[in-house]
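My questions will all concern the structure given below.
Missing here is one protein chain; the remaining ones are kept as they sit in the complex.
A, B and C are the chain letters, set down in written order, and residue numbers restart from 1 in every chain.
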């Protein structure tokens, strides 16, 4: 990653992921383009989420990201970790 | 009809049939066995219900009577005229 | 438990719903039938309901039995129908069903209102502004 291609995003954690990460939100430096799998790995490794990695979704700016696709990242995007839902 | 085979029943009217008959309930002398069609005709003729005869059901003691069947009538039975339902 | 009532008093959704709430149930499904203010361009002033009360209560009880056969997980069933004058916007009928999981109560409440409309001896007269009142017939 070259430094000019790196942006700061906000990462949000909810429910079980918030408890495992030990925080509700943080910032993370990411390249402006990243593969879904890579992003998931970076987040899992950095925030103690490897135990639930296969059960979480990622959302960018309140939209769930498609897996197996590149994700364009812009400065001040929000990336959210979405554990299995249990509303209702 | 012989007199010993005749019993007094109560006849109840509801909704449109109550308005046409001009009364809520009355008594009627009926044989102890009567065909559904005959009973319907007697009630229609006696209580001004010929205009809605094809749209009413008869109930005996709170159970709808099967058409084309004989109905056993006992003293103090209730016969009700049931116009098309519109509850709810 | 089955809670069946024909009443001349105003109905309360909260009251009927509360009857069926239970610690073991995660779902309450409710249907509220209210008075529409128009029919074929005529303004409805109010509805007047009447029932063959003893037969109606028997018939409502029989709906409850059918529900319990079809959806054994159903816990509470409440069917309250108002009689007499019902002003526009107010409820003429409230049905509430509770069950541990949502599917049972959703399906059961839908069954109850369909059965009530086709089998329970209750009649509704619509009183219009400037047109003759009409005894309605359920056709849905």
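Miscellaneous remarks
We adopt the following convention: a contact is a pair of C-beta atoms (placed from the backbone, for glycine too) under 8 Å apart; a residue touches a chain by one contact, two chains touch by 3 or more.
Predicted, not measured: the structure shown is a model, and the values here were computed from it.
Within the full complex, the chain left out of the display contacts the shown chains A, C. One of C:6, C:56, C:74 or C:113 touches the chain omitted from the figure, and that residue is C:113. Subunit C meets the missing chain through residues 12-14, 17, 21-38, 88-89, 100-103, 106, 109-110, 113, 140. Although one chain is hidden here, its contacts on subunit A can still be listed: residues 12, 14-16, 59, 62, 80, 82-88.
Note that in this section only the chains that are shown with their structure count from here on.
Computed from the mean C-alpha positions, the centre of subunit B lies at a distance of 27 Å from the centre of subunit C.
In subunit A, no residue touches at least two other chains.
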